[in-house]
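Single-structure report; data block below.
All protein chains but one are shown in place.
Labels for the chains are A, B and C, by order of writing; each one numbers its residues from 1.
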Amino acid sequence: MSDFKFYVPVTVQYGDIDAQWHVNHTRFIAYMEHARFEYYKRLGLFDGKSFLDLRGIIADVHVSYLGPIVLGQEIRVGTRTARIGTKSITFDYVIEDVKTGRALARAEIVVVAYDYRTQKSVPVPEDWRSIISEFEGRDFSNS
Amino acid sequence: MSDFKFYVPVTVQYGDIDAQWHVNHTRFIAYMEHARFEYYKRLGLFDGKSFLDLRGIIADVHVSYLGPIVLGQEIRVGTRTARIGTKSITFDYVIEDVKTGRALARAEIVVVAYDYRTQKSVPVPEDWRSIISEFEGRDFSNS
Amino acid sequence: MSDFKFYVPVTVQYGDIDAQWHVNHTRFIAYMEHARFEYYKRLGLFDGKSFLDLRGIIADVHVSYLGPIVLGQEIRVGTRTARIGTKSITFDYVIEDVKTGRALARAEIVVVAYDYRTQKSVPVPEDWRSIISEFEGRDFSNS
Partner (left out) sequence: MSDFKFYVPVTVQYGDIDAQWHVNHTRFIAYMEHARFEYYKRLGLFDGKSFLDLRGIIADVHVSYLGPIVLGQEIRVGTRTARIGTKSITFDYVIEDVKTGRALARAEIVVVAYDYRTQKSVPVPEDWRSIISEFEGRDFSNS
C-alpha cells in the first residue's frame, strides 16, 4: 500500500527485546539506521568503510510507534528520501510486518550534510541530488 | 537556566560511541529511557522489578540533536512531565553538558498508559496524576 | 571444513561497528546469542515468547577473536552442542566469513539449566537430551 521503493529485511534478535518482552523502542531507530546505510550503499553514496567520509549527521528523529515487534516476527524497513534542502536531507521510514503489511512504526529523520574532517555542516553534495532523484524517480534538484 | 527539577548524570561509555566517534543518536534516547526510569523510581511509580507491572509503552519519540557528545564529556539528562492526557503522558527531556550547561539534545516522548498483562492501553492511573502534580509543582489533574 | 550442522547468517549493522571501525567484541557474543535462540527454535526447545519458561542461564563465556569483522562483510554463526552435563550444556560457536570460510571467532559458552520462576538451577531436561542427540547425531544421554 505504500510507495517505498527500497526495503531492507531485518531479523529481530533476542538482544533487541527488552524487559517488556518486545523490541525496545531505541532498536526501531537502530533498524532504520541500518536501512539508511543499506540505502546509501545501494545508491553508491557511502562505501561502508571510510567513516570520516560519511557526509551526514543526525539532526532530528521523529518516530511514531504503531505496534509492538516481538521475537520471531518478520519485519522490513522501508526508506525513501522525502526532501532535500540546502543543507539537509529528510528521510521517511516505515517498519512493516512482512506477512500482514501492517505498519509498526513510521518515522521522519533529518540528516544534515556534514564534513566529519572539518566538523562543519556543508551543502548537500550535488551528486547526491542527482543520484537520489534518479533512484526515487522524483526531482530533488536545488531549485 | 532551565526549569527541570529532575536531573540524572550519565556516564558516557566507550560502547556508546559509534564509527563517527561521537555518541550514537540511538544512545541519546537510551539515556533518556534511563532518566525516565530514575524519575519513576524517585516518584515511587515503578519499583524496577516487576516489569509486567510497568504502566507505560512508548508511542512517540521526537528528538532534536543540538550537538555531539564525546567520550569523557560530563552530561546530565533533565526529565519533566509536560502533559498528562486521558491515556498518555508527555515527557520533556534535555541532555546538557554539565560544565557549560549547553543543551546537546531536546526531546518530547509520549508514553501511553498500558497494561502489559492484558496488552491494552488503560487510563493514566489517578495516583500518577497526584504524585506527578506534587513533584512537579503543577496541576496535572484530569480536568 | 567444519562439522557444524547449524548455521545462522547474520547481517552486520552500522550500530555493531565501534569507534575502532570494526564490529565491537561484545557484538560477536550477541551474534552467538542470536544463533543460540535460532538453534533453540529450530529444535523446538523454546518458542521465543514465554521468556520465564526459557530453561537456561549463561554461566561461562570464552571467546577467541581470530579476525575483525567489518560493515558489509557476509558472516554466519555456527552453533553446536559440545557437552551436556547434569546441570549444564556447553555450546561451541564459530563465526565465519561466508565467502572465504575463514573463522573470525571461536567460542565455548556454558548454559546452566535454570528455572526463572523459582530462580534456581535445575537438571537438564531429559527431552532436551534426546532432541539434541537426534539433531546432532551424537549420544548426549545422561550416562
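Some observations on this one:
Note that in this section contacts are C-beta pairs under 8 Å (C-beta built on N, C-alpha and C of every residue); 3 or more make two chains touch, one makes a residue touch a chain.
Since this is a predicted model, take the numbers as computed values, not measurements.
For the options B:K49, B:K99 or B:R117, the residue in contact with the chain missing from this view is B:K49. Screening C:V12, C:L54, C:L104 or C:I132 for touch with the missing chain picks out C:L54. Residues 19-21, 25-27, 29-30, 33, 51, 54, 57-65, 68, 116 of chain C touch the missing chain (whole complex, contact as defined above).
The omitted chain makes contact with chain B at the following residues, 10-11, 13-15, 17, 21, 30, 33-34, 37, 41, 48-49, 51, 70-72. Not every partner is drawn; the one left out touches chain A at residues 14-15, 17-19, 21, 24, 26, 71.
In the analysis below, only the chains that are shown with their structure count from here on.
Among the chains present, the centre nearest to the common Cα mean is that of A. Relative to chain A, the most remote chain by averaged C-alpha coordinates is C. Centre-to-centre spacing of chain A and chain B amounts to 24 Å, using the average Cα coordinate of each chain.
Centre-to-centre separation between chain B and chain C, using Cα means, comes to 35 Å.
Chain A and chain C have centres, each the mean of its CA atoms, that are 30 Å apart.
In chain B, the residues that touch at least two other chains are 19, 21, 26.
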